[in-house]
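In this view, the complex is presented without one of its protein chains, the others remaining in place.
Letters A and B name the chains as they come in the text, with residue numbers starting at 1 for each one.
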Amino acid sequence: MRAVCSLSLVLMILVILPTVNLAFGAEVGEYLDRRVEIWNLFFRMMVVAFTIGAVVSGTMIWLVIRFRESNPKATPTKYEGTGELDRYE
Amino acid sequence: MKAPENWIDMSEHSHWPEWVYIGVVVALLVYVGAEAWNIERIVEHIPEDAELITVTAQQWFWSFEHEDGTKEIGELHLKQGVPYKFEITSKDVIHSFNIPDYLVLMDAVPGRINTIWFVPVDAGEYEMQCREYCGLLHYNMRAKLYVEKA
Partner (left out) sequence: MVLELHKPRPIWVIMFSTHHTDIGLLYMITSIAFLFLGGTLALAIRAELFFPGAQIIADSMTFNRMFTVHGTTLIFLFILPFAAGVGNYLVPIMVRYKDMAYPKLNAIAFWMIPPAAALVWLGFADFTWYAYPPYSVISAPAPAADMWIFGLKILGVSSVLGAINFIVTILKCKHPDLPLSKLPLFVWSIFTSSLIILVAIPTFAAALLMLLTDRLGVSGFFNPAVGGDPIAYQHLFWFTFHPEVYVLVIPAIGMMYEIIPRFSRKPIFSHSSGVIAFVLLAIVSFASWAHHMYATGMTFTVKTVFMIGTLAAVPASAMHVFNFLATMWGGRIKFTAPMKWSVGGIALFFAAGAGGVVNSAMPLDFITHDTYWVVGHFHLFVMGTIAFGSIAFFYYLFPYITGRMYNEKLADIHFYLSFVGAVMVFFTQHVLGLYGMPRRVFDYPAIPEWIVMNQIATVGAMIMGASMAIFLYNMIYSSAKGKPANMDDPWGLGGKYYYPYQRKNPRH
């Protein structure tokens, strides 16, 4: 599910942002303004980074809250007491 | 908690989430790489009619020479809307020529000439600085850029 969400986010970023860019990225003058090009790239990268950051940190926060020992829903894992903690798959 | 059943079972857990995850990561990286490649390609293209400015770095000041032979030290006067090409070199150690407001950055390496170009779009006064460590007064190796109204 998480993967599907992130995949659709990626597609959104890939499709929508360039369109917005075309619509609003007006010509600055005869010559290219490197500030515009580079900062736009930077903000696109930031959109990607913060989206992924939200997904990953959200997952981490959820994991920490849900699977902490003191969570009322916490149940012993099936490996507890079996001595199989170090049994790698 | 139905879906993660597979995940908990370490001996026979499914590997597809990891593959999907790696796929997403790789797709993102391809996107980042392609975008960066494209913008770099556009930004690096120097216009034919760019005016040449020779920049010489020295511990710890900048000197500039215009195409017509005018020399300036510690300050640079440019005209708004004209593309400029900098040829940057150094007399002693490595410095880095930087106009932060215009995202101009290029190392000044002794024995080499590096080029970078930009157009001063807005008139005004801007800072120039050294961005590669060059010794005692590196922190104060600054210069002023004056962009005059066209």
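Here is the rule we use: contacts are C-beta pairs under 8 Å (C-beta built on N, C-alpha and C of every residue); 3 or more make two chains touch, one makes a residue touch a chain.
Computed from a predicted structure; not experimentally measured.
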Among B:P17, B:P47 or B:P83, the residue in touch with the chain that has been omitted: B:P17
Subunit B residues touching the omitted chain (full complex): 1, 4, 7-8, 10, 13, 15, 17-18, 21-22, 25-26, 29, 32-33, 35-37, 39-41, 43-44, 59, 92-94, 96, 98, 100-101, 103-107, 109-112, 114-115, 127, 129-140, 142
Residues of subunit A in contact with the chain not shown: 34, 37-39, 41-42, 45-46, 49, 52-53, 56-57, 59-60, 63-64, 67-69, 74-77, 79-89
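The working rule: only the chains that are shown with their structure count from here on.
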Approximate Å spacing (C-alpha centroids) for the pair subunit A, subunit B: 27
Complex contact set, residues of subunit A against subunit B: 1, 3, 6-7, 10, 13-14, 28-35, 37-39, 41, 44-45, 48, 52, 77-79, 89
Interface residues, subunit B side, partner subunit A - complex: 3, 8, 10-11, 13, 17, 20-21, 24, 27-28, 31-32, 35-36, 39, 42-43, 45, 47, 81, 83, 101-104, 118-119, 121
